[in-house]
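One protein chain omitted, others in place.
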Amino acid sequence: MRLRTIVAMLVAMAALIAAVTALPAGAQDDGGKKKVLRLGQAQDVQTLNPFVAQDEENFRAWSLNWDLLVNFSPDDLSPVPGIAESWEVSPDKKTVTFKLIEGAKWSDGEPITSKDVKYSLDKLGTDSLIFSGYTSNVTSIETPDEHTVVVKTKQPDARMIGGLFIYMIPEHVYGKVPIAKLKKDFQPPLPMVGSGPYVVTEFEHGRILRMERNPNFRGEKPAFDEIQFIKYGSVDAVERALRLGEIDAIPEAQAPSFEKLGQADNVKTDRAPSPSFTQLTFNLCSEENCPDAKFNPAVQDRTVRQAIAYAIDRERVNTISTRGTSFPGHGILPQYYKSWYEQPADDYPYDPDKANQMLDDAGWTRDGDGTRSKDGVELSFDLFVRSESPENIQAAKLVAEQAREIGVDFKVQVVSVDKLTEITTREVDGKMAPDFDTFIWGWGGDPYDPSALLQLITTDQIGGSSDAFYSNPEYDRLFDEQAGEFDHAKRKELIRQMVAISQRDLPYLVLTDDPWLEAYRTDRMTNVAKQCPKPTGDVLCQQVNYDAIAQLEPGEGGDDGGSSTGIIAVIALVVIAVAAFLFVRWRRSRGGREPLELET
Amino acid sequence: MNPRWLAGKVAAALVTLVFVVVFNFFLFRVMGDPTTQLARLPRATPEEIQKLKSYYGLDKPITGQFLDYAGDTATLDLGISQRTRRSVWDEIKDAIPWTLLLVGTGTLLATLIGAWLGVIAATRRGKAADDGLLGFSLFTYASPEYWIGIILILLFAVWLPIFPSGQQMTPGEDFSSWFAQAADVAEHLVLPATAMTLMLLGQYFLIMRSSMVDVLTEDFITVKRAIGLPWDRVVRRHAVPNALLPLVTLSAIQFGIVAGGAVTIETIFSWPGLGELTYDAINDKDFPVLQGTFLVFSVAVILANLIADCLYFVLDPRVQAT
Partner (left out) sequence: MTDQRVRDLLFDTWRGRIGLGMLGLFVFLAVFGSAIAPDNPTASSLDVLAAPSADHWLGTTENGEDVFSQLLVGARVSIVVGFAAAAISALLGATVGLIGGYFGGWTDRGLDALENWFLVIPTLPLMIVLARLLEPSLGVLIAVIGLTSWAGTGRIVRAQVLTLRERAFVERARALGASDSYIIRTHILPNTMPLIFANTVLIVAVAILSEAALAFLGLGDPTRISWGTMLENAFSSGAPSAGAWWYVIPPGLCITLLVLSVSILGYLFEEYVNPRLREQPA
């Protein structure tokens, strides 16, 4: 190789290095002109279309973009004005008249009117995947004028105030689109017209979701101009980014590294109860409802279930399966529901001696291998758990371990979520015929109205979402009554009775209440407070209410610039390699040929 | 080039393609429907599930469904991703360039480096260098490529934080110029491309080595040496070009393996190509996307094989005789 070529290559390399190092580090912030709040998540927003989307990530964006008819108070999640300013329930309780806020505008300048409310309740209520069911009782929605909406129901339905979790979307944007397209592949045009403090202005799949301040927001102007949801490859990439200051907060941290994350500089973690729980479900289907169900009859013996409840230390399940990030469960209504929650009288504190006593008294005697039996029935149950959740699997193992102490044998079976769905929704001749003894899974409810969770063990839901197949006419009666009870105190009492029944009969043994796990940088976010509800809630009010994020203020911490060490290292390596190669060749051509032997 | 031979190969490729489409359809119709997931939502009623069934056309007779499917595929309507509700084709379209970048870089480097190492090994046959290289290539062949990827992350992204541990660009960054963005991508490409190169290296090395050994023992080489040509030039000008032929065709034929490697390597590095799309679809049970990526991979392999046949033809006229 000639000298000229060598020199040319080296010059080219040098130029490349110079060009790359001269690059300005990526702009992270306009040096204080724009205040940006960066949130990191490992899962992408699926789609912004409220008719088809289902993930939590969507709710984080939607709850900032839109109001509900009636919002949730950050203090105790009770109903406060949203698009509706005030409401009145008729004497027969079957009509609710909403007076809407006046003079409010959508982010594109159009006025917010009753037409939007009617459209949202009608269309999202019937044609969406995740918002349908709330208006099941509604017979008519009338709009006598631009600021009044009259909703009539078949029976009194308390969900009308605070339980209509349906976002108010602009009719002038969505109404034009045929419903078939809305349910298929419609992507909302950006900026996404809304009434909340921020609206989505950019959505790049797999990269970033950008929300900017809504100029027509009727509330106090938020301090942050822009909110970014940045997609990372994995949860620990997100956590690393938080530690390095590339992002300001994580709305969904993970349990195993939660404690360690909180120890990092300038990072604070926050743990709060959420409206979801993890439960051990028993197959309580009656002969009448499920003539072909398959299960161990002992699972329907109440004493057995109660003994099991006493034998499981829910605190320990919490500590080990979720590293202490969840909260021990206390029944079908999670503690999150501040307005309704009361610790049940039958709370089953950990007491294995009592459990043993109960089973002894009921005549369950131990076999040679320690498992109890009576009249030929063994206390040996299947315990199905889905493979997708390591926490559930852990919990299952702990349940089995502790139950063994009282002579109950749980055979843990790890199956896929499809298989679990299959065995819990098995049908024979048009009737439900579930094939399991017990399983562990979870449910999640809405922020204020507890009906969604309470409904899970009603007789009506057998064939729907009931997975314990519990049927109790007393419970059903109470459920219908509380569903139509607008008086808070009276409703709370009815709910208390319902929880008492469910704790006595134990279709579910609620093991843990699932948490919101969040982490944020104290040098980037100030005016942070635990709310939704106060004082035990999370700091972002994620998916529920926009006040918490709207009132955040930036901290003094600066941004770290990005660096391109990697590419420089590569180029350096290449230069060195080329130089070495050239050097060797030069030496060889100087020193004569190197004859190489060739084996024949 | 004999047009009849070429037409024959193209026809064969088309027939295989048709088989793939038919197979793809029956494969995915044989399984359970994607609507079972809905049973978990507290608010999903049996009516809602029925609505979804009719939306997916799962209540039509099988032949009707297949005709729909065939027609749709021909117009690139591969359905809607269950997760993002964008068309599957859009998702695939966005992912293909990234996979091409990764796979192209990896294949190119593996070919170049593999060939170079193969020449070295062949010309030092039986010696320590040869044994060492053989051992190295065997090791990289036997090791799972995603494990190599994880080790690369450990070495160069965690212990020595030189390179990013994943994704294709720095998240959330606004780039001031095209060049800045390209440099960022290049930085992110290093580790995944290295993993891919190491995965493919072994095969190229072995092929190059064995064909070099064959060529070097041929008479005309001995003659060239005998008349005193410098060794380097003998190797470079005569031996190597003849050994290139199987190497070139190998690139195309290896595509099936490359597709598999793309899936696992992209998963490790969260590289947004077809591989990661497949991995996400596996986890979300997004069958339309899974069906789409499988189709694309199959088509790519068929195309690659066709190109291999053509290249082989062009480079070695002896093949025409078959």
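For clarity, chains are labelled A and B in written order, and residue numbers in each chain start from 1.
Please note the rule applied: a contact is a pair of C-beta atoms (placed from the backbone, for glycine too) under 8 Å apart; a residue touches a chain by one contact, two chains touch by 3 or more.
Treat the numbers as computed from the prediction; the structure is a model and nothing was measured.
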item: Given A:Ile320, A:Val377, A:Ala500 or A:Ala529, the one touching the chain that is not displayed; value: A:Ile320
item: Option touching the unshown chain, where B:Trp5, B:Phe66, B:Trp89 or B:Tyr141 are the choices; value: B:Tyr141
item: Omitted-chain contact residue, chosen from A:Ser90, A:Ser416 or A:Asn527; value: A:Ser416
item: Residue among B:Ala70, B:Leu112 or B:Leu154 that touches the chain left out of view; value: B:Leu154
item: Candidate in contact with the missing chain, chosen from B:Ile80, B:Val215 or B:Val263; value: B:Val263
item: Footprint left on subunit B by the chain that the document does not show; value: 16, 19-20, 27-28, 30-31, 138-139, 141-144, 146-148, 150-151, 153-154, 158-159, 165, 255-257, 259-261, 263-264, 267-268, 278-279, 282-283, 285, 290-291, 293-294, 297-298, 300-302, 305
item: Contact footprint on subunit A, counting only the chain that is left out; value: 234-237, 239-240, 256-257, 319-320, 323, 387, 390, 394, 397, 413-416, 418-419
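The rule is simple: only the chains that are shown with their structure count from here on.
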item: Separation of subunit A from subunit B, taking each centre as the mean of its C-alpha atoms, in whole Å; value: 36
item: Subunit A residues touching subunit B - in the complex, by the definition given at the top; value: 19-20, 23-24, 26-28, 38, 40, 44, 46-47, 49, 52-54, 129-130, 132-134, 183-187, 205-208, 228, 230-234, 237, 241, 246-247, 417-418, 421-422, 425, 443-445, 452-453, 455-456, 463-465, 562, 564-567, 569-570, 593-596, 598-600
item: Residues of subunit B touching subunit A in the complex; value: 32, 36-46, 48, 55, 80, 83-87, 94, 123-126, 162-167, 169-177, 179-180, 183-184, 186-187, 190, 216-217, 230-232, 269-270, 272, 285
